[in-house]
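Pasting in a structure now, in structure tokens, and then I'll have a few things to ask.
In this view, the complex is presented without one of its protein chains, the others remaining in place.
Our next item is chain A:
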Amino acid sequence: MTSPLPHQPQDTDQLLKTMADQYGYDFRDYAPASLNRRIRQHVEQHRFQNIGALNQAITDDTQAFANLLRSLSVPVTEMFRDPLFFHYLREQIIPWLATFPFIRIWHAGCATGEEAWSMAILLQQAGLLDRTQIYATDYNEEALATARSGIYSSGLLSLWERNYQDSGCTGKLADYCLQKYRSLRMSRELQKSIIFANHNLVTDSVFGEMHLILCRNVLIYFNRHLQDRVLKLFRESLHAGGRLCLGPRESMRFSSTAGDFDTLHDEWRVFRRKGGSQ
């Protein structure tokens, strides 16, 4: 086991500047503690002498940059992750969504897409999928490619099946996918309502008016300044009365936008954009 490299703040700053200036990926407002850890791990795994050497490598070589980008964005998600949250969605949010003639939902930072597929299943069970558009976005093209294909390892199915049951859904998750060899493919029926697209919360802007935005366990990787920017973006993207779901340990209380939202459910960090219908 290796000992961690000593921390080199100036070298890290220079590395982040190269990433922003040369490649347009700006990580300077990410939370430093978790970002430093990922950078350090990348330096160790790819056997760079130090962060300065990594900076030189990405300056000269786009492949070295692509490798670093992959290390900095590690997708973590599951189907029906936090089953009780999905239970809440089904019982409390979906009936409200049903009052609209057409429904728009945004999964911001969808990673490999499991949550968007889970949402599509809930909507189909409620008979709403035909009048819903789900936008699932991420900046990581590799993760998006997986999300779009809807193909996952079937080794995950037993865990996902348990999540599915715990969320109070009837039947089986397996009813919504096709199993072949060691993989499963999500039903094409669900796919018609989901658009997977590249969108970077750090640099990109509003692209539509949503009834519901889900952005769970994404803000934890940002510093307060960037969290504030993203929460403003969500505020501008939400229909009056629209719902915003953050991760269970993420908070809005440090943001200037907090006053524009009411808390609907504290444990699951569900908020309602003020104004308009309840």
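Basically, a contact is a pair of C-beta atoms (placed from the backbone, for glycine too) under 8 Å apart; a residue touches a chain by one contact, two chains touch by 3 or more; residues count from 1.
The working rule: contacts and distances are computed from a predicted model.
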Absent chain [UniProt protein name; select from "Tripartite tricarboxylate transporter TctB family protein", "ATP-binding cassette domain-containing protein", "protein-glutamate methylesterase" or "ABC-2 type transport system permease protein"]: "protein-glutamate methylesterase"
Where the missing chain touches chain A, by residue: 1-4, 6-7, 31-34, 36-38, 74, 76, 217, 219-221, 223-224, 227, 247-251, 254, 267
